[in-house]
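Data block below; observations after.
Heads up, one of the protein chains got dropped from this complex, but the rest are sitting where they should.
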Amino acid sequence: MDEQIRKKVMEEVEKQLQSSKNTLKRSEKQSSLTEFVGTAIGDTIGLVIANVDQLLHEKMNIDKKYRSIGILGARTGAGPHIMAVDEAVKATNTEVLSIELPRDTKGGAGHGSLIILGSEDVSDARRAIEVALQTIETTMGDVYSNDAGHLEFQYTARASYAIEKAFGAPLGKSFGLICAGPAAIGVVLADAAVKAANVQVVSYSSPANGTSFSNEVILTVSGDSGAVRQAVMAARDIGISLLGTLGETPVSVTTPYI
Amino acid sequence: MDEQIRKKVMEEVEKQLQSSKNTLKRSEKQSSLTEFVGTAIGDTIGLVIANVDQLLHEKMNIDKKYRSIGILGARTGAGPHIMAVDEAVKATNTEVLSIELPRDTKGGAGHGSLIILGSEDVSDARRAIEVALQTIETTMGDVYSNDAGHLEFQYTARASYAIEKAFGAPLGKSFGLICAGPAAIGVVLADAAVKAANVQVVSYSSPANGTSFSNEVILTVSGDSGAVRQAVMAARDIGISLLGTLGETPVSVTTPYI
Partner (left out) sequence: MDEQIRKKVMEEVEKQLQSSKNTLKRSEKQSSLTEFVGTAIGDTIGLVIANVDQLLHEKMNIDKKYRSIGILGARTGAGPHIMAVDEAVKATNTEVLSIELPRDTKGGAGHGSLIILGSEDVSDARRAIEVALQTIETTMGDVYSNDAGHLEFQYTARASYAIEKAFGAPLGKSFGLICAGPAAIGVVLADAAVKAANVQVVSYSSPANGTSFSNEVILTVSGDSGAVRQAVMAARDIGISLLGTLGETPVSVTTPYI
């Protein structure tokens, strides 16, 4: 076989392999089931149940007052989904019932997610899941990845109930999240963030404390809006440099928003 | 390089990649070690130890009355292995000593397994592992997967000691298992199953409760044989539709048996 053809093919293959690893794609498929709401990148699926079965309600350990539930789940992504649900509860008449973080990301360093919202009317749950699905495109914007790992940054001027439930952050205040996997990089980013601006540390999670054994360090901060943003942005620059030493320059999953 | 050749090659490569991800293969290799019994799909290996060392017995925290142990372990598969061992203990003079579920499936959403059987005579342990290895081909039949995740369904008319130990299900009664990853789909399947027939819920597990942080919801049910089967089958139809929205139509790993 001609050596030049072989080489060119292998280059294409390697590119293809690389991109198949790093690109999170959104499925365009639909289901006609009434429970189906939609999908988003990260193998994210949004679902609703209009009337949760009594037996199941009890086993799920969720408040019976909510007949209807909205369900947001993903193979890849926890922070982006919590942030998206935070926007959804601001915009709808729903409550965050539970946030669970499987150890996933399909062989990556981080978490997937399973978030359950409650509402008295199914139309509220459906609307909340729709809002969340739309918002994930944005909240995935400051997730940067390469073959060695990922970085994640989040920022909001006003934290609502999902962020409070997930991280214990104060309601209504500015909130920032700094995350990196492998976890070692996250330690340096956490230090850089708190040194960069006058912020309060809300939580610090590491593989054995506060994560589901993910290979991440996750720092969340609260405080003045400008300071939080500054802390997050300082960490982001350093993260891209450090994760870049283990592979290609990390690239945004969608479009940076911070 | 000719564009048509390139395109065709890339299609082939993508097909190859896809199938290498989704196919669980069975190794045909053997070992001459006396501890080796055999292998099965899912990187499953069956082993025996005729006389467990005293020191190890203690550290493993298993009943010393069993000199011999049978060991069944896999990278991919927990439900199929528990069901297979359930058949094995029905057919042999062995006892289930421990069932542990690592977070595995080689980058998938679920569990692997490590199951230990005890017997007074090594021939019993060996026979049990042989039965289990043969049965996995069947119990993998209602595992359906695509690139986004998997579905698993199990059914037996009469639960024995492995199912009792793993899930707390009543002995001798009909038993069904409904599982999906990503976990969000499992919530809807659990609801559909309990609505479809008059069954008792034995257990409900989710990423943070009852799994090893896998990205699954697992419901187990008990009751009248026809009702359990109906519950499982109703969930199966919905599962294939929902998981299919995130990728290709999920396909059975071997041959459906329910």
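Observations, loosely collected:
Labels A and B are assigned to the chains in the order they are written; within every chain, residues are numbered from 1.
Going forward, a contact is a pair of C-beta atoms (placed from the backbone, for glycine too) under 8 Å apart; a residue touches a chain by one contact, two chains touch by 3 or more.
For clarity, every value in this text was computed on a predicted model and none was experimentally measured.
For the chain left out of this panel, the touching residue among B:39, B:119 or B:154 is B:39.
Across the entire complex, the residue among A:32, A:54 or A:245 in touch with the chain not shown is A:245. Residue-level contact of subunit A with the missing chain is found at 1, 5-6, 9-10, 13-14, 17, 103, 106-109, 148-149, 181-185, 187-188, 190-191, 194-195, 201, 203-204, 206-209, 211, 213-217, 219, 238, 241-242, 244-247. Hidden from this view is one chain, which touches subunit B at 4-5, 8-9, 12-13, 16-17, 20, 27, 29-33, 35-36, 39, 43, 45-47, 49, 52-53, 55-56, 59-61, 69, 71-75, 100-104, 106-107, 112, 114, 116, 212-213.
Operating definition for what follows: only the chains that are shown with their structure count from here on.
Simply put, subunit A must spin 120° to overlay its Cα atoms on subunit B, rounded in steps of 5. Our note on geometry: subunit A versus subunit B, Cα centroid distance of 29 Å, whole angstroms.
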